[in-house]
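Inspection log for the structure reproduced underneath, given as C-alpha cells.
Only one protein chain is missing from this complex, and each of the others stays in its spot.
Chain IDs A and B follow the sequence of writing; residue 1 opens each chain.
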Amino acid sequence: MKKTYRHGHPAARTIVYALLIIGAIMFTIPFVWTIATSLKSGEEFATDPSRILPKHVVWDNYHKAWTALPFSRFMLNTVFITAITTLASVVSGSIVAYGFSRFQFKARNFLFYTMLATMMLPGQVTQIPVFMIWRELHAIDTYYPLIIPAFFGGGAFNIFLMRQFFLSIPKELDEAAMIDGAGYVRIWWQVLMPLSGPVLATVALFSFLGQWDNFEGPLIYLNSPEKYTVSIGLRMFQDSFGTNFEQVMAASVIHILPTVILFFIAQRYFLRGISLSGLGGR
Amino acid sequence: MSNGLRNICPWLALTTVFVGVGCATDPNAGKIPIRYMAWGNPEQMALEEHLCDEFNAKNPNIHVTFFKVPAAEYGLKMMLMLASHTAPDVMRVDHYNFPSLVKKGYFYDLTELAAKDKTFSRDDFFPQAIEECLYQGKLYGLNVLFGGDLIYYNKTMFKAAGLKDPAEMAKRGEWTWDKFRECAIKMTKKGPDGRPVQFGFGAPSSSATFPVLASAIWGYGGDMLDKDFKHAVFDQPGAVKAFQMIADFRWKDHCSPTQAQGENSLFTFESGKLGMVFDFMGMSPRFRKVIHKFEWDVCPVPKGPFGNTTLCKGNQLVMYAETKHPAEAWKFERFITSETTENELYVKLRRCFPTRKAMAYSPDYLKSTLPPFNNWVFVDAVEHSRPLPINDRWSEWTTAFNSEIDNLIAGRERDAKVVLSRAKVKVDKVLADEAGF
Partner (left out) sequence: MAVTQPRRNRRKLTHEPGFWGFLFICPWLIGFLCFTAAPMLTSLWLSFQKYDLVSIKYVGVENYRRLFFEDPLFWKALKNTIFYAVVSVPMGITCSLAIALLLNQNVRGQKIYRTCFYLPSLVPAVAASLVWQWVFNADNGVLNTMLRMVGITGPQWLQDERATPWAFAIMSLWGVGGARMVIFLAGLQGISDSYYEAARIDGANAWQCFRAVTLPLLSPVMFFNLILGIIGSFQIFTSAYVMTGGGPNHASLYYALYLFQNAFEYFKLGKASAMAWVLFAILLVLTMIQFRTSKKWVYYEGGDK
C-alpha cells in the first residue's frame, strides 16, 4: 500500500476513526437488516418488522429459499454466463483499448468520442430494435444475446479504463520490443498485458458484478426456466399474493455473497487498476 | 507465463468446465411442443408445474414446457414476446391487460374450438367468468384464478371489542357501511404513548384503491366511467360520497392506518393489528400459513343504499394467435381449467374460487375444516359482482386518476368533490385522446 500523508495528532486520528466507524455503520445497516431479516421467521417479520435483530434465529429460510426454486441450477447458469462474459470483456476490451491508446489513424478521436458517448445512451433507446435483431438471428431463449456483446469490447467504460491504463505504460517499452522484432499483436500480449494486471482485474470485477446482477437481459432473452439466472429467481419470490420477505432476503444474501467475497479479495488490484490521468481525448 | 495471462487462467479453466452446460439431447423430440407461460409465487408455480407434468404423462404425443416469469415483469416479457412473434402457445394474462392485448389481435379466437368441443359448455360457468373472456362477442380465453372481492376479518378482535360477527350481520342484512365504520372505529386502539397499536380497517394505498372503492362507489349508486368508457362519471354524487367516506376512515375517523403507518407491513392483517381488509380468495392460502395467533374469517362487503355489489376479476388463459398447434393448446387449456383440476386446486387445496357454478355451490366446497369457514361468502361475492371498467386504456387512465386521488388518500386534500372534479378533467382527456400517441 502506498504511504500517504498522516495527521500527527492522536486527536485527529481519533476523529478520523470515529467518522469512519459511524459512516461504515450507516452504510452497512441496510445490509445488516437484509441478513437479520433473512434469519427471522415469517411470523416474526409480519408481527414485528421494526425490530432489527431476530428473536429466534431461523436458518431454515436459507434452505427453503434454495429449494423453493431450482437455485443450484440458476447458480450454475449464472456462473457460466458470468465467467464467459468476464473473460471475453477483458480480452476483447484490451484489444480495442490497445488500438485506441497506441495508434494514430483517421477518425480515431471521433470514434473514441463516439464510444464515450455511448455511455450516456439510455438503454431504452435500443431495447426493442436490439431484441428484434436477436430474434432474426433465432437467438431468443439462448445465452448468445447475453454473451456475444462481451466479445465486442465489453462496454465503453471497460475499454476506457483499459485505455487510460495503457496510456500510463511508457511507450518506450513498445518501441524496445519492436526493435526486437515483435509485431503489434505480440506487443499487446507480451508487453502491455503482463503490465496491466491491476486494470485487467478491475475490468474483470466490473464485468463480473455487472453480469452477476444483470436482470433485464436474462429476463428479456431467456424463456425456459432451466436457463434462468439467480437474479430472475430472486424476483420470483415476489408475488401479488403476499411476498415471503424472509425468503427474498435469504435468497438475496445467497446472491450477494459471491460478489462481496470477490470484492473483498480483489480490491487490492481494484484501486491500482483505475488510472484516470489524461482523461478525455488526450 | 505473463502476469496478465496468469490473471486470466482461472477464468479459462472455469469456462471450460461450464461449456458443457446445456448440451443434452432432448427426450421430447418428435412430440408436439406446447409452451405455457404464467407467473406466481413459488408455491403456485410448483402446482402449475405439477399440472403440466400430469398433462404430459396423460398425453404422450404432446409435451408442455412451462415458462415461469416473475410477476412484476410479466407484462414487459409478454409484450416483447408478442412483438417479436415468439410468444408461447398458451399464456395466462391478468384481466387488466387482456382488453388492450386482445384488441391488437394477439390472441387466438377460441369460439370455434369451444363449439366443436362437446365437453365444453358455457352454461357450466359463472356468467361473470365467461364475460371477461369475450371480445366483440367471441371467446378469447378461459378464466382462471377468478373471484369476487370481499372482507377478511379478525374474529378475535371483533369479539374482544364486543362486536357482533360481521358475517352473521351480513346474513341478517345488517352489514352496512355505517356498521362497518362503527366496527372499524371501535377496534382502533392507541397505546400508552398515544401512538396507535391497532386499526379497525386497512384501507389500501393509492395503487390498489379500486377493490375497496368499487364496492363503496356502487353501494352508493355511483360509477367510474360511462357505458362506452368515453367519459369519467366518478364526479357524480354517489361516487363522491364513497370516496369521501374512504378518505375519512383514515383522516377523520383515524380508524385506518396512513400509508406511513401501514408501511413495512407494520399494520398488516397477518400481524393481527388490523381488524378488516379487502381482498380476494387467493389470499387465503397465505393467511392459513402465517396466521396462528388469532381466529379469522371472511364476510361480504358492506351494503350501501344501492346494495352490496362487489367486483370480480380473474386471469385469462389465452392462446397465441400464431400458435401452430391450436388443437393441442386447447386440450391443454381445457385440462388446466378442467373440473378435476378445479376440484383439486379450489375444493381440496382451497387456493382460489372455482369458475364452475355447480362446484362453488357443492357441499364439499362450502364446508371447510380449515379457515376461512364462511365459504358461502366467496359464492355470494361473485353472485353480487360486477366487472371493473377495464378497457384497453385502463393503465393509462388509472394512472391519471391515481395521481389526483393520491392527494385525497394521502390527506393532502380533504374534499373529495374538488379532487374528483379535477381527476375527471384528466381522465376525460386521456379517454378522448387517440390511443398509441
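By our rule, contacts are C-beta pairs under 8 Å (C-beta built on N, C-alpha and C of every residue); 3 or more make two chains touch, one makes a residue touch a chain.
Source: prediction; values computed, not measured.
Asks: Of the listed residues A:39, A:84, A:115 or A:147, which contacts the missing chain in the full complex?
Replies: Among A:39, A:84, A:115 or A:147, only A:115 touches the chain that is not shown.
Asks: List the chain B residues touching the unshown chain?
Replies: 72, 75-76, 79, 82-83, 100, 104-105, 195, 206-207, 258-261, 263-264, 266, 395-396, 399, 402-403, 406-407, 410, 412, 435-437
Asks: Since one chain has been left out of the picture, which residues of chain A touch it in the full complex?
Replies: 1-7, 13, 16-17, 19-20, 23-24, 27-31, 33-34, 37, 49-50, 92, 95-96, 98-100, 102-106, 108, 111, 114-115, 117-130, 133, 149, 151-153, 159, 167, 171, 184, 188, 209, 213, 215, 231, 234-235, 237-238, 245, 248-249, 252, 255-256, 259-260, 263-264, 267-268, 270-280, 282
Quick note on the criterion: only the chains that are shown with their structure count from here on.
Asks: Taking the mean of the C-alpha atoms as each chain's centre, how many Å separate chain A from chain B?
Replies: Distance between chain centres: 37 Å.
Asks: What residues of chain A sit close enough to touch chain B in their complex?
Replies: 42-43, 45-50, 68-69, 76-77, 79-80, 83-84, 86-87, 90-91, 128, 131-132, 135, 140-141, 143, 189-190, 192-197, 200-201, 204, 219-220, 223-225, 227, 232, 235-245
Asks: Considering the complex alone, what residue numbers of chain B touch chain A?
Replies: So the residues of chain B touching chain A come out as 2-5, 7-8, 11-12, 14-15, 18, 21-22, 35, 37, 39-42, 44-45, 65-73, 76-77, 80-81, 83-86, 88, 264-266, 268, 270-272, 282-283, 285-286, 289-290, 292-293.
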